[in-house]
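Right, one structure below, let's go through it.
Take a look at chain A:
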Amino acid sequence: MKTFIRAVEFWLPDAERGQLEHGGGFYGAGSRMAGISREMCFGRGEGLPGRAWDEGRPVVLQAFEGSYFKRTAAALADGLTCGIALPIFNGDYLNAVVVFFCGDDEAHAGAIEVWHNDPAVSKDMTLADGHYGRTADTFEFISRRTAFRSGTGLPGLAWQRHAPVFLDDLGRGSGFLRSDSAVKVGINRGFAMPCATPGLDVYVLAFLSALGTPIARRVEIWQPDVSGQALALQAGFCESAGALGDAPLRLARGQGTVGHCWLTGLPGITDNLASEPGDVAQLPGLGAMVVLPVLQDARFVAGVALYF
Partner candidate 1 sequence: MVSAVFHSPLEASQDAAAARASNPPAAPVARPAPVPKAPRQPFDWRSLWLAVLPPVIGLALLVGIWGILTQNSTTFPTPKVTFEAAVKLFADPFYSNGPNDQGIGWNILFSLQRVAVGFGLAAAVGIPMGFMIGRFSFLNRMLNPLISLLRPVSPLAWLPIGLLVFKSANPAAIWTIFICSIWPMIINTAVGVQRVPEDYLNVARVLNLSEWKVITKILFPAVLPYMLTGVRLSVGTAWLVIVAAEMLTGGVGIGFWVWDEWNNLNVKHIIIAIFVIGIVGLLLEQLLVGIAKRFSYDD
Partner candidate 2 sequence: MTTDQQYIKVENAEMVFETKKGRFHALREIDLSVAQGEFVTLIGHSGCGKSTLLNLIAGLLKATSGVLLCDKREIAAPGPERAVVFQNHSLLPWLSCAENVHLAVERVFGANESKAQLKARTQAALELVGMGHAVNKRPHEVSGGMKQRVGIARALAMEPKVLLMDEPFGALDALTRAHLQDELLKIVARTKSTVVMVTHDVDEAVLLSDRIVMMTNGPAATIGEILRVDLARPRNRVELAEDRNYVHCRKAVLDFLYTRQGHVEKAAA
């Protein structure tokens, strides 16, 4: 089954901190984006990653054609239709920009949303932007009109905890998502992560999907354990294995891609799962892994591992 997220890449500031260079990416087999992205650079404000850096907040781009996007032809060839750039700031200092690409098709039902709260204005977290594909106009209608408070709803929970949240049942009930569709679908899986941005504004990136079109094949949320010396798997979900609970595996700083993310505060990508600690390589259908750090107040709060 195809995952909702089709491609993930990350960009790192170069030595002079003037440009973003390609740090790594997972694009799927035969991707044209893979080919051209490795050689590209983006200045501040340039292209999608540059924009996220410049604006200091997550950016959603719904239509590549005629926009500031620099790789439109390749993206369309790969069947990608939406890009979301997530800057990862360490205080005021940009560590990396992660870009997710999604592709629309008839079968997928899901959404990526960027939620925002400006504490100077109110206690409401409202939708800054979102990509809903072609099958979720109901969802979009409600999301655009809903304000969450801290602790309520998927974005509200991520906001309150300053940590990634995975819900395998959003409690939205099932419904007819498209007015002309006779197919009842439930958008019921959700994954949200808070974005560390300079300033006091709070941003939460939320991925929502229906059964059958998962966000990723497997999602793991790693957080420092009580001792603070090792990372433990706090929660997660695997399409083949179900909900993940506390596992005995502990990762030290620098151990495996996740441990490395903890050590550096930078995203990581690998397609060699066999060399990772633990036995994820044994699980069927997993090819590559992307690890994203979740930082808050310049501290590493969690590491999110997405498997494709």
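The criterion applied here is as follows: a residue touches a chain if its C-beta (ideal position, glycine included) is under 8 Å from a C-beta of that chain, and two chains touch if they have at least 3 such contacts; residues count from 1.
A word on the picks: all candidates are chains of the complex that A comes from, given by their letters.
Remember, it's a predicted structure, so these values are computed and weren't measured experimentally.
Identify which of the numbered candidates 1 or 2 touches chain A in this complex.
2
Note which residues of chain A are touching candidate 2 in the complex, please.
It comes out as residues 122-124, 138, 141-142, 145-149, 151-153, 156-157, 161, 163-167, 169-173, 175, 179, 221, 234-235.
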